[in-house]
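Below: one structure in structure tokens.
Omission of a single protein chain aside, the complex is shown with its protein chains in their original locations.
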Amino acid sequence: MENKRQSMFEIFRGFIAIAIAILVAFILILICADDPGKALECLLIKPIISNGALNTKSIFTILARMTPVIFTGLAVCVMFSANQFNLGGEGSVMLGGFVAAIIAINIPMATGAHVFVAVLAGTMIGGLVMIVPAVIKVKLKASEMVCSLMMNYVIMFAILHFLNNKFADRSKGATQTYPFLKTAVISKMIPGTELSWGFLIAIIATVIVAIFMYRTRWGYSIRMIGINESFSKYSGMKVGGMIVLSQVIGGMLSGMGGAIEMLGRYNTFLWLDLPGYGWTGITVAILAKNNPIMIPLAALFISYLNRGCELMSIYAGVPAEMIDIIQAVIFLFFAAEHFLSGTRQKIVVKDAKEELQKKELASEGGNA
Amino acid sequence: GCGGSKANTDADNGAAADNEKKVYKVCNLVNGTLGDKSFFDSAQAGLEKLKADGRIDFTTIEMGGTTEDQAKWQGYLEEVSASGDYDLIICGTYQMPDYLKNVSEMYPDQKYLIYDDTTHQLPNVANLSYAQNDLGYLVGVYAGAMTTETSVEGMNEDAVVGFVGGVDSPVINDFLYGFILGAQESNPDIKIDTRYVNSYVDPAKAKELAESMINDKKCDIIWGVAGNSGNGAAEAALETGKAFFIGVDSDQELTFSPELAAITLTSGLKNIGNSLIWFFDEWDAGVEHFGQHTLLGMKEGGIGVVTDKNYDSKTPEAVKEKVAAAIEAISSGDVVVPTAIGNQTDDVQQLRESVKP
Amino acid sequence: MFSQIIEMIFSASFGYSIIRITSPILFAALAAVVAEKGGVVNIGLEGIMTISALFGVLFAYWSNSWIIGVIGATAIGVLIAMIMAVFALKLKTDIILAGIAVNLLGGGGTVFLLFLFTGLKGNTASLTTPNMLTPKVNIPFLKEIPVVGRIFSGHSVLTYVAFLLVILVWVLLYKTAMGLRIRAVGENSHAADSVGVSVMKTQYIALAISGALAGLGGAYMSMYYSQSWNIGIVAGRGFIALAAQAMGQGQPVGAMLASLLFGFASALGNKMEGMQGFSSYLVASIPYAVTIIGLVIYSMSTIKKVKRFKDNEK
């Protein structure tokens, strides 16, 4: 039972943190932009409102770009919940996208079924590869972090090898596959925008993951193992199996994110590097405090920020590399928990006192 | 301000108005970042020159080159097209055509230019491409002839040269294809050690590769076609003192420190900047290249080889003659170099393996 | 083909190559060890290395002295680590997020700074002069010994520093009061707190040391290895170092062995690329695959050891 005044303060604290972050960013913008006022407008307002009207197209772009990071955010959420520092999201995303693409190109199927099968395959393979670090961890107690990090590179190079030597469309100058069959393309939720139905799947996935983590015995076990493994073992949970399960689910979510992003946004497979969504997923999960329901919100935050920076570079002449700096600054301040902790404590004390007083009055009343 | 990428002020407008020429408003979208000392920088330099001459007014936007950035490229194109602020929107590389196709169809009245790509043919898009296979051929002829010129200090008698590529991909292999054929033209028994860094930004790795080429395989000339990574190959040549380097895209002798410049024999040029100037010359003259593929080769000045400085001072006359003859043959069309781009078979790969030392 | 590989492995240049590849990773792995022992996960090593690499070049350029450059790189490494520390330790920003932020700064931030200070974009190749590069050191007697000399002599002075630091870090952690405190704080911060060891101060120190070590790694990259700075110069070595730390069980010597394993596999891959019939991409994955295999074998052997120990006792 969170206190009203306290939760109000939490919201207020969030705003102040963002305000400070933006203030610092603004100082940087002042140095760089030709027109700082415009830059700030681009960063804050233009992503949703442009020329006094709702910038619907931009809004859909923001939503569209949330899609892959929602998936990786959820993946990190599940994997980290089991206290496994698994960084394999990157590899799973790329592999999921690649496998989905190969099926989308090479195995003709009916509409609907094709997308389903391709995404399913991407999901499965994404989960499958995560068995490796998970089992090595459970059976051999070897660091899952090392294993997953190294596996990302192995996966990437293997994909590039097959892409280049087996699946490349040699008529193209860029290293890419042949185009996906039409049946395998995830159609747009709103035509003419970047927003595909993948977004909806991401939202559904969020709900499912939230239910899984907080309303099922498996999610519960995973969380307890994450808090205290010895305790979970003693309580009779299948610790090893659950750890593997959590990593596989994380891999599946990442793989699904890769597959959906690939089929929802692109026409051919053209990722030549680890896509980076895995790392963004970590950021998202941390901002969301590992709470699945908060993941889309955190993803929105990042996506909005990205879009704002992009518009700054188009309209206000802020150089692209400033984006990284501004993002770094905003992350640092926004996630600073102890920021204003003194004030928070005062409110807590005040509340506690009021509560005690109330109790005393009540008990006196009762005695009388 | 600090915005290196941005350079539009109204400075020279007056002069242009006098000539009654149109000052084009141009947007240059870079799907990476400037500072590659290669084609993005080259395009930028061309635009700077046009601007200095009062012919255009331009904005450069760096969109970032990572896979995560890739998801934004089409968004940038759309946003810029929708703004309607520009007479011409420029972008480049083989990674952009599909996005450009989508957007150019949405904005049929907007004019676009894409350099270094031949994928699509669209009515409002001008495609400029460069005969890098020809370029590779010329560099190959030169390297193949030089490697046995023991009269040049530091050159050994073994007919072995090296090629450090960025990644194993069609564009890089297009350079390689010409390079191998050219080298074989000079010396049919030549061996070519090809290795890829798998990154355009890891000179350290390139250095290791090049050192192995030099120490293990006796390469004495290495052509680095690997962006920033190429510098590592140059350093390996300098450090071992047993090899020379050849640059790519722009004249790397000019961008290197004196020590590195000293062991750089020449550079194969991909003149993107020049080609943009050429494009505006044509446009002003009433010749529009929209809806066309324009291949810019030796003749059009799209490619070239640096022939002054080290080349001039270090190269024996006989070799110079060979290179000159090759340039002539390419320009006249007597020699036609096959291209790796769009080559549906494994020709390049097979050739590459067959000439390994 | 195998004879070719064997021949390469037993060449002096191979050994030399391993040490050169290992050095920057070793610096960063030691940085990871110190931070980890103090209970902080320093995921920002990549960023710190990149930023230090840039400032190493800049300081060396301004002063025309590599020594100033190295000191500058180290100092900047400490500075960045301290920024991380203020946020992570004082303001309680999640340490992983703080690391990710530092890596972002290492990405775009460095490009921006380079432009700000020099007007250059992307790389500093045009600034480099011999005075800016850390010198190679020929070790008097060692140099003369046939193969061994060529493997171990003639490296950058920083390489010797790196291997010396393995010992120094070990001594720091296991023989000094500060080391004892760092380990205590990392393992049970309440225990340290309850005897008057300031947890925050100790972690500040651990991060500062970590930053300094990573800074040296950055200096090695730009002031010796690549001889100039460019975007993305560190190319994942900061992450590999994290892996080396974990694989080396958080011990300095273990981290060194893990770094050497990675160096060995990389050197092997580089050489194999020169042979016929190897896919460049597959060869490139060798170091990473070898690391995984090494990890598995090592873990299996330790588990067996425990078992064997028990069997013997019976």
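Some observations on this one:
All chains are identified by letter, namely A, B and C, in their written order; residue positions are counted from 1 within each chain.
Throughout what follows, a contact is a pair of C-beta atoms (placed from the backbone, for glycine too) under 8 Å apart; a residue touches a chain by one contact, two chains touch by 3 or more.
The working rule: contacts and distances are computed from a predicted model.
Chosen from "Na(+)/H(+) antiporter subunit E", "NADH-quinone oxidoreductase subunit A", "Cytochrome c oxidase subunit 4" or "Galactose/methyl galactoside import ATP-binding protein MglA", the protein name that UniProt gives for the omitted chain reads "Galactose/methyl galactoside import ATP-binding protein MglA". Here the chain not displayed is in touch, across the complete complex, with A, C. The omitted chain makes contact with just one of the residues A:Ala19, A:Ala113, A:Ile131 or A:Ile227: A:Ile227. Considering A:Ser7, A:Asn106 or A:Ser235, the position touching the chain not shown turns out to be A:Ser235 (whole complex).
Residues of chain C that touch the chain left out of view are 171, 175-177, 180-181, 183-184, 187-188, 190-198, 309-310, 313-314. Taking the complete complex into account, residues 1, 3, 6, 211, 215-217, 220-221, 223-224, 227-228, 230-238, 344-345, 348-349, 351-353, 355-356 of chain A touch the chain not shown.
The rule we apply is simple: only the chains that are shown with their structure count from here on.
The touch graph of these protein chains is complete, with an edge between every pair of chains. The multi-chain contact residues of chain A, meaning those touching 2 or more other chains, are 157, 160, 164, 319-321, 323. Multi-chain contact residues of chain C, defined as those touching 2 or more other chains: 111-112, 115, 279, 281, 284. Against chain A, the residues of chain C that register as touching in their complex are 41, 87, 90-94, 96-98, 100-102, 104-105, 107-109, 111-112, 115, 236, 239, 242-243, 246-247, 279, 281-282, 284-285, 288-289, 291-292, 295-296, 298-300, 303.
Contact residues on chain A toward chain B in their complex (touch as defined above): 31-34, 57, 61, 65, 68, 157, 160, 164, 168, 170-175, 192, 194, 261, 265-268, 270-277, 280, 306, 310-311, 313-315, 317-321, 323.
Residue ranges of chain B in contact with chain A, taken from their complex: 1-6, 33, 59, 61-64, 66-68, 70-72, 74-76, 78-80, 83, 93-95, 98, 106, 116-119, 167-171, 174, 198, 341-345.
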